[in-house]
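Removed from the display is one protein chain of the complex; every other protein chain stays in position.
Moving on to chain A:
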Amino acid sequence: MIKLDSLSKHFGSTVVLDGIDLTIDKGEIVVIIGPSGTGKSTLLRCINFLEQPTAGTMTVGDLTVDVKKASRAEILSMRRRTAFVFQNYALFANKTALQNIAERLLVVDKWPKEKAYRRAREILDQIGLGEKADAFPASMSGGQQQRVGIGRAMAAGAEVILFDEPTSSLDPEWVEEVLGLMKQLASERQTMMVVTHEMSFARDVADRVIFIDGGRIVEQGPPSEIFYNPQDPRTKDFLKKILATNPV
């Protein structure tokens, strides 16, 4: 379970997140939509503490922290509970696909080498890249790299996987294979928070769609409500624009 209470993030005088209150149940698939620059990615980055939130409290699993007073140990613990999938994949360039997935298990969780690599191989097979175990990121397609990125997040055994526009950097030909893997994870009821412009994914997979604008949650609900019966004029306006180029 994830619970955010009045989570805020300021960059200087700019308010990017303005008191976000949000509860996500275990196994829930949440898709976050909204115009560019409204704080969607910052919200995910704050949950993973890649950005230190300015104020609020955050609960992930059995750990609750006051973000302002979070100790180094609490930040590390929060990061270990929340896996991140980056828009630009961000695979470790000096490590093979297998090592990218095993890294967290070896270094952070201190698993024995054999056990960590066995688990990493299982994940590689699961994401359909068993034959790419020894390939370095530079030799893989964007789609393959992002699948390894998701595999790395899966290895973490995290409470939630945070997807930050996971298909935005991909050539169209690779988008489906990544979305397919995300759908597979969703069907296994892995808790997910996904920032994306893939509206058909939001409609088909999400349990809940959250529309964010100006650093605030404007509207949220099941995809059927948000897409077919939005209440707030800002949601209507956003959907009108985005569905014109990206129909569900």
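Rule of thumb we're sticking to: contacts are C-beta pairs under 8 Å (C-beta built on N, C-alpha and C of every residue); 3 or more make two chains touch, one makes a residue touch a chain; residues count from 1.
Quick note on the criterion: contacts and distances are computed from a predicted model.
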Chain not displayed: protein name in its UniProt record ("Protein arginine kinase activator", "1,2-phenylacetyl-CoA epoxidase subunit A", "NADH-quinone oxidoreductase subunit M" or "ABC transporter permease"): "ABC transporter permease"
Residue among A:50, A:133 or A:242 touching the omitted chain: A:50
Missing-partner contacts on chain A, residue numbers: 48, 50, 76-77, 79-80, 83-84, 86, 88, 90-96, 103-104, 107-108, 136-139, 152, 156
